[in-house]
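Mind having a look at this structure? Questions to follow.
Omission of a single protein chain aside, the complex is shown with its protein chains in their original locations.
Naming follows writing order (A and B), and every chain is counted from residue 1.
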Amino acid sequence: MNRTAAELAGFLGGRLTGSGDVRIGSVSELDTAGDGDLTYAEPRFVDRIAGCRASCVLVGTDTEPSLLTGRTSIGVPNPKAAFARAARWLMPPPVPPPGVHPTAIIGDGVDLGHRVHVGAYTVIDDGVRVGNNTAIHSGCYIAGGCQIGSDCTIHANTVLYAGVEIGDRVVLHAGVVLGSDGFGYVREDDGYVQFPQLGKIRLEDDVDVGANSTLDRGSLGRTLVEQGAKIDNLVHVAHNVRIGKRTVIAAQTGVSGSCDIGSDAVIAGQVGIADHVRIDDGAIVGAQCGIPSGKRVRAGKVFWGTPARPLDDIKVQQAHISRLPKMAAELASLRAEVDRLREAVGRSEDPPA
Amino acid sequence: MNRTAAELAGFLGGRLTGSGDVRIGSVSELDTAGDGDLTYAEPRFVDRIAGCRASCVLVGTDTEPSLLTGRTSIGVPNPKAAFARAARWLMPPPVPPPGVHPTAIIGDGVDLGHRVHVGAYTVIDDGVRVGNNTAIHSGCYIAGGCQIGSDCTIHANTVLYAGVEIGDRVVLHAGVVLGSDGFGYVREDDGYVQFPQLGKIRLEDDVDVGANSTLDRGSLGRTLVEQGAKIDNLVHVAHNVRIGKRTVIAAQTGVSGSCDIGSDAVIAGQVGIADHVRIDDGAIVGAQCGIPSGKRVRAGKVFWGTPARPLDDIKVQQAHISRLPKMAAELASLRAEVDRLREAVGRSEDPPA
Partner (left out) sequence: MNRTAAELAGFLGGRLTGSGDVRIGSVSELDTAGDGDLTYAEPRFVDRIAGCRASCVLVGTDTEPSLLTGRTSIGVPNPKAAFARAARWLMPPPVPPPGVHPTAIIGDGVDLGHRVHVGAYTVIDDGVRVGNNTAIHSGCYIAGGCQIGSDCTIHANTVLYAGVEIGDRVVLHAGVVLGSDGFGYVREDDGYVQFPQLGKIRLEDDVDVGANSTLDRGSLGRTLVEQGAKIDNLVHVAHNVRIGKRTVIAAQTGVSGSCDIGSDAVIAGQVGIADHVRIDDGAIVGAQCGIPSGKRVRAGKVFWGTPARPLDDIKVQQAHISRLPKMAAELASLRAEVDRLREAVGRSEDPPA
């Protein structure tokens, strides 16, 4: 939608500089923006503002005024976050039309809120509850007894097993599977018996889950993803895991059974977390880390490597390892000198002829 | 379903202690169990039995009787396995009603056994055979000529390419893909020609496959998952692989083309197995291992790391590496002493004035 810079400044609560009448209809990067675009300049990039052709730039409130001369800008405390909010305001994601597609199959006792969208060929089994404004796209399967909050978006071909609970404003991307059996087997002589996978799984408000990620239900307990956690594509979360509030997990990371991950943690991509690991609030775990079974990861240091250790320790060790060729040379040189010394000492120890 | 402890002891073939009349309807963990619950105590946790409030506890046959005074317990050789079997008996997984949903599309010459369930919007192409009691949930696509055994559960939105064969009691979780093309290309000047991916894929009886895992068909030969193997979520199995009986593969592991994995092997999560690797019966491969092309992994030692080696060797090497700072200090100290010695020897070698 088309807005003026003044309207945008009002929406963002920012300080307008320059003309408030310029019209803005789209968003772009600082370097590629053109007429009609909004963009943003983080403090480290303010020197690029001069060459920018956007109609309006979001800048930090302490940006040097001379950099903004002759253009329209809006000063805000966090230009990138303001840009993200402005983009959603200017170009809201398309809202699928409310209504249940005639091909959708709705079971007995299903309670759909107001303005719910259910796409074609989606199947919602008995007893499911769906909150207001939630969209469930085509080809999804929502098994019996699931509880889905308001303002959620469930993209196409997603599967929720029976009894899954998700809060408000949850986004599930295409192909997500929630509530599948945990991977637990007990060995007996002739093979394996499956350990009971009868537990629950709950995603709290504002959780996002990326495409084709899989989150298992609890075995006897519960899998829980707390408010605001963000999970990328192809992530695996096993049974009985807790993921704390606002914790971010990048693509292809795997979390094994019974792990406890705190709030505001950052887990990079392809991390492997063995069972019963405890990750503290605010901890940072680097990409491809491997955290062994039962370990605890504390906040305050970046962890890295397999087995995961503080990155600083690894750097020190790497420095030692990279000095190995020098150490080997020094060792050889010492050996030669010691041999010479022994010879010399031997001579000097010889009784004078 | 509600059972008495005596009935349960009968089902498990265990030795009842205490009242056989207590009624049991559900299962729980040792620490959280309450009235009406069955739980179990592995030998290492018998000291927790005293505080347990379950109506009945499964214990090892050699549990000290005094620990069981005043409560109902059942002695069995393997309490955890007995618990798993009891749970399935007390709380059997819901059986979807037999019958083909009117929206399911069933091709020509499809042979459905007795009491088969086919969910809404599932498509079964020509010539598919499905055994008795098998459930194929909503939104699946079973291409032409697939052979599916009895008592299988195929969860929603699973895809079987043409000609896939699966045995009895196989469980495929949601989003599984079986029989996709292997990843084989031949370079020619102007790009790649796909190597023929015309082979077969067979899963034998009692195989489980986790959500969104993908198993490719053979190129010219066959991909084979043998009886009782268990595969977790988001696992990749390439063309022409054999996975032996009762082998367990945890989440996000990838098995490249033409690997041969024996029986009763345990492959942890996020392991990468390059092409033509041979893993012996009973071998154990630790999480995030990388096994290079053509290698053989023997049983008897835990393998770990990239490239994978016996864990004990890695520990020895790690110990050496962690002594590097001390080695560097010792080297410096030797250097200083050798310099002093050389000086001293030089002096002592000087002809006396």
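Just so we're on the same page, a contact is a pair of C-beta atoms (placed from the backbone, for glycine too) under 8 Å apart; a residue touches a chain by one contact, two chains touch by 3 or more.
Please read these numbers as outputs of a predicted model, since none were measured by experiment.
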item: Touch criterion as defined above, residue of A:Leu67, A:Ile106, A:Ala162 or A:Ala251 at the omitted chain; value: A:Ala251
item: Hidden-chain contact residue, picked from the options A:Arg53, A:Arg85, A:Arg115 or A:Arg222; value: A:Arg85
item: Among B:Met91, B:Ile105, B:Val266 or B:Ala299, residue touching the chain not depicted; value: B:Ile105
item: Absent-chain interface as seen on subunit B, which is shown; value: 105, 121, 123, 139, 141, 143, 157, 159, 161-162, 175, 177, 180-181, 183, 185-188, 191-196, 198, 212, 214, 216, 220-221, 234, 236, 238, 252, 254, 256, 270, 272, 274, 288, 290, 292, 306, 316-317, 320-321, 323-324, 327, 330-331, 334, 337-338, 341, 344-345, 347-348
item: Contact footprint on subunit A, counting only the chain that is left out; value: 27-29, 32, 78, 80-81, 83-85, 87-88, 91, 94, 103, 119-121, 137-139, 155-157, 171, 173-175, 206, 208, 210-212, 227-228, 230, 232-234, 246, 248, 250-252, 268-270, 287-288, 305, 321-322, 324-325, 327-328, 331, 334-335, 338, 341-342, 345, 348-349
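As a convention for this text, only the chains that are shown with their structure count from here on.
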item: Whole-Å gap between the CA centroids of subunit A and subunit B; value: 26
